[in-house]
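One structure is given below, represented as structure tokens, and several questions about it will come after.
Every protein chain but one is kept in place in this view of the complex.
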Amino acid sequence: MKISSIMCGAVIALSALAGSAARAADITGAGATFPFPIYSKWADAYKKETGNGLNYQSIGSGAGIKQIQAKTVTFGATDMPLPAEELKKNRLVQWPMVMGGIVPVVNIEGVKPGELVLDGETLANIYLGKIKKWDDAAIKKLNPALTLPSTAITVVRRSDGSGTTFNFTDYLSKASKEWADKVGADSAVEWPVGVGAKGNDGVAGNVAQTKNAIGYVEYAFAKQNKLTFADMINKAGKKVEPTVTAFQAAAANADWANAPGYYQILTNQPGDGSWPITAATFILMYGEPADKGASAEAIKFFDWAFAKGDKMAEELDYIPMPQSVVALIRKTWDSEIKNK
Amino acid sequence: MNPLYARRRRKSAIAMMLCVGATVFGLTWLVLILATLFWNGLAGFTLDVFTQMTPPPNAQDGGLLNAIVGSLILTGLGIAVGAPIGVLAGTFMAEYGRYSKLTSIIRFINDILLSAPSIIIGLFVYGAVVVPMGGFSGLAGAIALAVIALPVVVRTTEDMLLLVPIQLREAAAALGMPRSYVIKRVTWQAARTGLVTGLLLAVARISGETAPLLFTALSNQFWSVDLLKTMANLPVTINNFINNPDPNWKRLAWSGALIITMAVLALNILARSLSARSQSK
Partner (left out) sequence: MTSHSISDSADMAASRSRADALASFKTGDTIFQWMTYLAAACVLLVLGGIIVSLFFGAWPAISTFGLDFLTTQRWAPNARPQAVLGGLGPIYGTLVTSVIALIIAAPVGLGIAVFLTELCPQWLRRPIGVAVELLAGIPSIIYGIWGFFVLGPWLADTIEPAIANAFEGVPILGALFDGPASNLSIFNASLVLAIMILPFVTAIARDVFSTVPPVLKEAAYGLGCTRWEVVRHVVLPFTRVGVIGGIMLALGRALGETMAVTFVIGNSFRISGSIFAPGTTISAAIASEFAESRDLHQSALILLGLLLFVLTFFVLAAARLMLMRLERKQGA
């Protein structure tokens, strides 16, 4: 019969195709969307240099933790560090890979990047639904020179579990007591208002698409996509612009050496020049991996990224880890991850 | 003309105008959607779409080669698994079990599966394949698509075989042909065009499916034809790229959307013209 023979042919051809496919030793990882631009850039460069690919799925920090626990990937990536005891329980090793800033982005007609100024409390009130319109007195007070429309604010937030959300809500909790009481800080919270979008890219896309919207994204997403970011008033009461210098000023406060599991949260740091919503993004790997070969390949990639990836990171407005911290992390790899 | 009749005529005319309006309304959407697709899809359409891999963010080039190939593999495998089972099941219903109670139950359930939400199929395959296998894979995606293709093929096969005149079967049986030969050599041959139509419709149905692939095949940034790993495919790639403000990704997503829609519409039109030809014969 023709049909069945065609189908048999198709099955054979497909299985031959699948069988003959070279099983390239791609490193697999999954997790945070926050560092996705830099990871995929590194992956691209690493593939050109060594021929080894890295298949990174940016499916959100929550999913990254889930995937590494299910052992479906070689490494997980999260912006929400796991506390030391949880690492121990799951026999995971954690280290920071790169740092960056989270910025509020808006889409208001006539407002250009950096023109709008917000502080923590106002931002919290917008996300609480208490400030409903752009010409609210609280926003006007911070921006006396701007003409703001009397239109309703469309709040955009993440619909998936996200380390970006964790750092953002952590900051809002520190800046607003009401936020801390009502909502709190987590990778996924019960949002009082707003539309949910998936991933940093989804929030960026939604804000770009929706008039009078506000959202929060990793700085690289805002800058690459020419979104209108807002300036913030930091803990010291000074107005800061989201720049690599401001992120570095905040990151300089971190004391990595004395944090077990490198558990450090970098929001609302002191200092005149510190950007208030700065965050590090972390890698999770097993201390005693099932597939030692894949684990060693992954470490090779991260080692390469620390050695040669700094310039690429800076190009995308991430902050590379300081050399002293990288030395600490290399020591951690040697002592805690058993690839042999 | 008496006023009552005039009023009835007027009422009728208004109602008929509304029907014309409804038709215009319905067709407007089709035109609008296709226009949007062509406008955005062709704007950034280059040959690279077919020859390059999906790019990292903020690149200027790149294409959809791995996603297109992945989609072809998943769809092909889905049909290769779903279609034989579907044809055989349809054959059972039209030939062996034509008058049995079981057939009417199967027909009823098949009709329900035909319209069952595809995301439910995704959940089912996640529980039945992804979890036991320990991870997302192209294979799981193909199985999900096979489950969606199955009822389409069952339905069309049964319908088409029922159209074959019983006399053909009787004549063949009278020549001493065993029943399976009658079915394979006579009934299937007679219903050939109809069966192919069913397959085309099934391909059209599954090649645009996104929801069941979201948590089965997932996606892949690179070229991979390994069925046990996550596999790039057009619908999920469109889903991931379209929401991104990166203009290059957005451009590729629109191109992908245009490709997939054109492919599905072409399959639909092909299937319809095939069945129209066989009916007019």
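Going by the order they are written in, the chains are A and B; count residues from 1 in each one.
Everything that follows uses one rule, which is that contacts are C-beta pairs under 8 Å (C-beta built on N, C-alpha and C of every residue); 3 or more make two chains touch, one makes a residue touch a chain.
Quick caveat, the model's predicted, so the values are computed rather than measured.
Shown as candidates are B:70, B:86 or B:198; the residue that touches the absent chain is B:86. Note on the undisplayed chain: of the listed residues A:209, A:245 or A:335, the one touching it is A:209.
The chain not shown here touches chain B at positions 5, 8-9, 11-12, 14-16, 18-23, 25-27, 29-30, 32-33, 36-37, 40, 84-89, 91-93, 95-97, 102-103, 105-106, 108-113, 115-121, 123-124, 126-128, 147, 150-151, 154, 178-181, 183-184, 204, 207-211, 214-215, 218, 235, 238-239, 242-243, 253, 257, 260-261, 264-265, 267-269, 272. Touching residues on chain A toward the chain that is not drawn are 59-60, 62-63, 66, 132, 151-154, 159-161, 186-198, 206, 209-212.
The working rule: only the chains that are shown with their structure count from here on.
Put simply, chain A touches chain B in their complex at residues 1-4, 7, 10-11, 14, 17-18, 21, 23-24, 26, 28, 36-37, 40-41, 43-44, 47, 53, 55-57, 59, 70-73, 197-199, 201-202, 204-206, 208, 221, 224-225, 227, 316. On chain B, the positions that touch chain A within their shared complex are 56-59, 73, 76-77, 79-80, 83-84, 87, 134-136, 184, 188, 192, 195-196, 199, 218-222, 224-227, 229-230, 240, 242-246.
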